[in-house]
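Have a look at the structure below before the remarks.
What you see is the complex with one protein chain gone and the rest in place.
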């Protein structure tokens, strides 16, 4: 049996498959279908200081092999999260990563501090939510990214994963995050997209644009992860369009230490545990004991010994 | 019968449907299936000063609802183009737009000057080919874009369409092109993507990345066109994932004066003429005589009178 | 918490019961309460998502769905032939509550899909159906309804008009309604005046169907609610301005 585990900063995940923020709630919903302890970890929906109700419907729009969303950070706020959700999440039997979003760097730091409690294994800084009316993306500027990570680094001893947008100067932002002590880079969030309802001639979302996710963006996210894994020394967590174990493997070959499944959960609710099994089988069939030879092999001429 | 024609600079196109550079050759191939005079125009494969053989195979890789290509500017060079291809293109009965690519701004200008001959209706400056080994994208920097357009503006009296990459500071590049006298903005070229062959662990293309096109990118290209059509006053030509008349209409509603069909030609070889018919039918059924009310309506609260 | 399963089911029939309206029957032992729904798919990645459909009927060894062809997903469903398979995630949602007494079920158009099982399970309910075009499945409803009234545009198969023309809440303890928003709003108006409890089944676009993605949220008086998990059935006063 190969050892699927991966180390991200101070955390050892039992396998490299996590579920992505905003697509898995707080874990209880999918727990009706399978045991989340089979996963490497669960990333929560973004948590903010105050409860937020998010954007009005419609919030979803399908595009070819993709999904546009305009959820807009609906969440119960950090207090209710700590009180209601975290205790349940501790029972999931897998790493709990809390995704946070703030209006200012100071808000991120306050969230990081308040979430520094037993049961939270890492904090993912959502520097890249495209769906907040009137807000730019902090993570598309290296200076903004640096400031958020710096303040959070002071506020908590927990691992900090910097989740970047896929657009803008991402490599520079990643280096800035690394320089300020981020533990890992989560790449990436959704791409900004648009759909127009041709019956009305209006954008389908009240907030005009939405975030594009799903298989459509996989080649773009993969390119980014390939470049990021060369640009920084901290682990990169690959996200974007992963819907099968072959996709996950591509990200690992591109240099990712772990992956997150988002829209894949909607395409197949059992997607994430299937990924774990598929990856395990791949390693076992190749007689590999760990991720060493495979991770990043696309930078080194491929799998050793492959034709 | 509604009037489908559109004006782009000094050119009047009989309808807003063109076929995109690199996907329609020089028109003769698809002419075996239908009469290209049904189209608003044909954009040629990129022409360079010298002949180029392009990248080694494989050059194509399918992704979910998308296509990665790494053609790499294979073309016969400007001299052979003028001698062999242009005479045949003049007989197509539609506007001929020549897409050009240069290693330097001076090369663009020389191409523009040499192509200023009868039969060429406009020049599209390909500032955005992602597939040339070792070359960055001129069009992702506003200064580079400005310089190319400036030199070309001096070299020719023909309309100049600046074709931009979808990544980088596109709005600033578009404004720079407008400021230097570009007639229109073609938006956009392909997105940089990656695929890895999991059997070998290597990138599938010799040049590592490829350009992503097709329905997968439509929401991204549409968002860009929506923003560009507000950022510049010159016409925007929408390109990216258009495969049906509904897609084309979305781009027009977002503010595009015309559209180009690329990968759509491969999905359905009759895609472009079907688009023309679909758009005509849409206007006729709504009792609209021209594009006035529809073009850009997404910026103005939608189609007048729609629910 | 109710158990939810992801299962394959073999299609037994897929009959067009009215132009563009299909009754899809699939094999298997399913349990759903009236008003619950399934996430359904019969394709790989295009479209990407499952489609929510109410459980129309259940019998030993069979489940059925009544759906209208709207777009790509329902068009693909309509092409299924017996022997082919579909994927079902469910049962999902809260379903209709146990009725408190005399019950009226009011359905407009394809909204009737959420009511048949209710009529069958909650014996003694009066059923009011409205159709924009020609009525369908009226006979099936007649068999399970205590009383049945039908309205249609042409008057064919019943009375001429809208379902809101033939339904009055007087005399009922509760009304359960499913249909287009304007119809629900009109019925709410009538029920509110008459002091009759109204429950409505809502529709929103869904990605997960499980309550995880917050894609189907509606704003209610009690805060944001997920149609897939907190609904699809809501007390009318929660979702409509009183």
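Labels A, B and C are assigned to the chains in the order they are written; within every chain, residues are numbered from 1.
One rule holds in what follows: a contact is a pair of C-beta atoms (placed from the backbone, for glycine too) under 8 Å apart; a residue touches a chain by one contact, two chains touch by 3 or more.
Note that the structure is predicted; figures quoted are calculated from it, not measured.
Colleague: Can you say which of B:30, B:191 or B:226 touches the chain missing from this structure?
Modeller: In the complete complex, the chain left out is touched by residue B:30.
Colleague: Of B:54, B:93 or B:144, which residue touches the hidden chain?
Modeller: B:54
Colleague: Could you tell me which of B:47, B:222 or B:243 touches the chain that is not displayed?
Modeller: B:243
Colleague: Of the residues in chain B, which ones touch the absent chain?
Modeller: Counting only chain B, the missing chain is touched by 22-25, 28-30, 32-33, 45, 53-54, 56-62, 64-67, 69, 71, 74, 214-215, 243, 263, 265-267, 269-270.
Colleague: What residues on chain C make contact with the chain left out of this view?
Modeller: Contact residues on chain C toward the absent chain are 44-46.
In this section, only the chains that are shown with their structure count from here on.
Colleague: Taking each chain's centre as the average of its Cα atoms, which chain lies closest to the overall Cα centroid?
Modeller: A
Colleague: Just the number, please: Cα centre separation of chain B and chain C in whole Å.
Modeller: Those two chain centres are 46 Å apart.
Colleague: Note the residues in chain B that touch 2 or more other chains, in rising order.
Modeller: 64-65, in rising order.
Colleague: Which chain C residues touch at least two other chains?
Modeller: Within chain C, the residues that touch at least two other chains are 45-46.
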